[in-house]
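One structure, as structure tokens, below. Some questions next.
A single protein chain has been removed from this complex, and every other one stays in its place.
Now for chain A:
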């Protein structure tokens, strides 16, 4: 009994004195990094890493309009080396556990990310949950230009901004983990949210013009006509071939991609009125079920069959034509089908041109092979650009909004 007690006390005291509190780091001794930006440095073979560090608001220290974060940039050969350099310039210990976004400058993204991506995944301090953004200019300019107009901290801004992407489907969020999986996948290519700062001049820059029957153009970040507020724009998608960025998808294209990925939750579609082409019709669409995608090997080129069910709700009928009636409703549905079909075909064609399978059709062709080795033999990424695509879009207008009947303006 006493031996056990003695042993227990010895073990306990050894635990106390030998283990120590090495891992413990009080929260005020830590600098929380909210965002990391990576750009090409001026020097050869080096990268410029920008850290956005949260500045705890110690009472009375903060003046009006002062930012709650600090931007620190340094140039180094690797990201980990840059972290060492950061440690030499800040008194607090940098902590990666709260990094929300990883911004990559377009120039660097087009050159390829493979060289430094590894340490981001392997070293435990970096979180797979951070989101990947590609900035049109440099990442530093993007982080510097970010001035949330509402009273919201930088970290909260990125969280809510990327969460709210599902509201329109104009940009998709992709976590670093998802990005990394696709980077190493032989069935899909990675993509990232495309961002830019606008000059707030209000002029627009159309990336993909509207298809017949549609009323909306596609933009990419930086091109949205914007005046006032935060100059930051999240719009479109940067698509990659391997670790190199090859191009961008515009907002409308991104929405089609979201439908194909099965995460299109909600979004308005403005179209020409089929009976009065000068007027427009507005419907709110969402995905009715997961997209049905089948890829067959085909005789000379793979054949991709896509079937998508959209459910919608009428939100605006300025023409006054009673599309709520059963006889008119198919017209409306037909119009949606036609617009979406065209947009989707254009979008897939665009990715085929860029040889980037961002939708991940490669996953759907796998059942065609008896074993994985056979699949590995098949040059899917090459074949993808030649693939034939059949799209069937089926739209059901389920609700007519808060009105059941329209009268024209008199």
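Some notes on this structure:
Methods note: a contact is a pair of C-beta atoms (placed from the backbone, for glycine too) under 8 Å apart; a residue touches a chain by one contact, two chains touch by 3 or more; residues count from 1.
Methods note: contacts and distances are computed from a predicted model.
Choosing from "Branched-chain amino acid transport system permease protein", "Amylo-alpha-1,6-glucosidase", "Spore germination protein" or "Nucleotide-binding universal stress UspA family protein", the protein name stored in UniProt for the chain missing from the display reads "Spore germination protein". Against the chain not shown here, chain A presents residues 15-16, 19-21, 23-28, 30, 32, 34, 54, 56-59, 95, 97-98, 100, 127, 153, 155-156, 159.
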